[in-house]
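Please read through the structure below; I'll follow up with questions.
Incomplete set of chains, arranged as in the complex.
Every chain is named by a letter (A and B) in the order it is written, and numbering of its residues begins at 1.
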Amino acid sequence: MSGDPDLARAAPVLEAVRAARPLVHCLTATVSMAIVADGLLAAGARPMMTETAAEAPVVTTMADALVINLGTLSTDAMEGIPPTVAAAVRDGRPWVLDPTAIGIAPVRTPLARQLLGSRPAVVRGNASEVLALTGAGPGGRGPDSSIVGDGTEVAVEHAAREVASRTGGAVSVSGEVDLVLDSQRRAQVARGTAMLSRVTGTGCLLGALTAACAAVQPSAWEAAVAAVAWLDLAGELAASRATGPGSFRMHLLDALDEVGR
Amino acid sequence: MSGDPDLARAAPVLEAVRAARPLVHCLTATVSMAIVADGLLAAGARPMMTETAAEAPVVTTMADALVINLGTLSTDAMEGIPPTVAAAVRDGRPWVLDPTAIGIAPVRTPLARQLLGSRPAVVRGNASEVLALTGAGPGGRGPDSSIVGDGTEVAVEHAAREVASRTGGAVSVSGEVDLVLDSQRRAQVARGTAMLSRVTGTGCLLGALTAACAAVQPSAWEAAVAAVAWLDLAGELAASRATGPGSFRMHLLDALDEVGR
């Protein structure tokens, strides 16, 4: 893997995460909390998961980055997210928005659009979620949604550019080919494996990895590209060793620790 | 495994799930959310886990089936379950009730009994939970409870018949020998492995698999029998490969993907 150009580009960010061990505060889907926390630990970062309005805005002041994932959006998270984002913004700390499953969901959809105003360093989602953010699409049908037909590739990139222009940050669109752009740069990453969609929470983990990378890399776009490469390359390694989705999940965590060492 | 009669009976349902990839909305125990979601993905279905009253009744309209598991019954789930079930009933969508750990628990026990009136396609539980549903037993002592003494086999089957007569659907009673019946049919499945009780959430996963099968198989009884066979055969495969409960859990997810292919 040592001659891999995607790895070569990401390597300095991976090394910086492993050296700095950033503390990443995650308000994330309940169902994927464990894979997000274990994935961050495997990558060398440190997770923190408190989500209540009573505690999250205080404990987030210790964090190096924040990720907000709307995946299951408990009442605690619904109430805790706005003041926690406000605390991160106040302290100038990078934060990542993962607008999971927005579209018809009546609370998270307007919440995600409103949170764009707090200028996340990176917005990480799939095509339908990015479309829904701009009001251009129907939104996701489940968290692994990728219902995109002819001509939607152009629409998605248009929506991603619109989001980036509103936040001033980067947008990371996950799909068979990942697209990462900001107002000035654009990368497509055609790596990874379909196995990543056979395990719950790998998208959430990508959002959290993106936050870990943003904690050490001031360019949000570079951070987002590195995180995509990290997960995709780990996924490729894991897929080469797995005999099914259960063993893939285990090998993925091993590989996050192994990639680029 | 190709000549296995239990597999032969279940095979058309497994194939239909893998072809249709039904979206299964799960309001389920927090502790087992990940194994339920990963198990559904391994089986070829797609999970969705939102449980708040603010969002669950809306997002459930996109689902192909619903499973209600009372395992840890958060306040969010307590409030979200009744309107979400009502939405599924209104749309004529199949739903499965998993009355986990009912008995002395003061909220879930009356809630489970009340939900029978919304006619779940399948009720899935262990012996003590099915007894508690009819008020005939003391209820479970923990989620893996199987405190059944002499003569209770008859009492359990009687209780299962009573539940089936009230819902018009099927009842799936998990134990060393699984019993699946409706008003007209009855099957006993003496498969699986004791290892299934060494991993948390395998009963919850069975309820969710039952919902996935009910999404593609109009006969609730056939769906329930197929789900039991699916998990039991995957469990047998996994037990033959595992060196303990940790590796069993991993192999179980691999095997859910492998059985019948």
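Criterion: a residue touches a chain if its C-beta (ideal position, glycine included) is under 8 Å from a C-beta of that chain, and two chains touch if they have at least 3 such contacts.
What you are looking at is a predicted structure, and each value in this text was computed from that prediction instead of being measured.
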Whole complex: how many copies, 2 being shown?
-> 3
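Here, only the chains that are shown with their structure count from here on.
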Chain A and chain B: spacing of chain centres that average the CA atoms, whole Å | 32
What part of chain A is in contact with chain B in the complex they form?
-> 29-32, 34-35, 71-75, 78, 101, 104-108, 141-144, 197-201, 242-247, 249-250
Chain A contact footprint on chain B (complex, rising order) | 23, 30, 33-34, 37-38, 41-42, 46-52, 54-55, 58-59, 61-62, 74-76, 249-255, 257-258
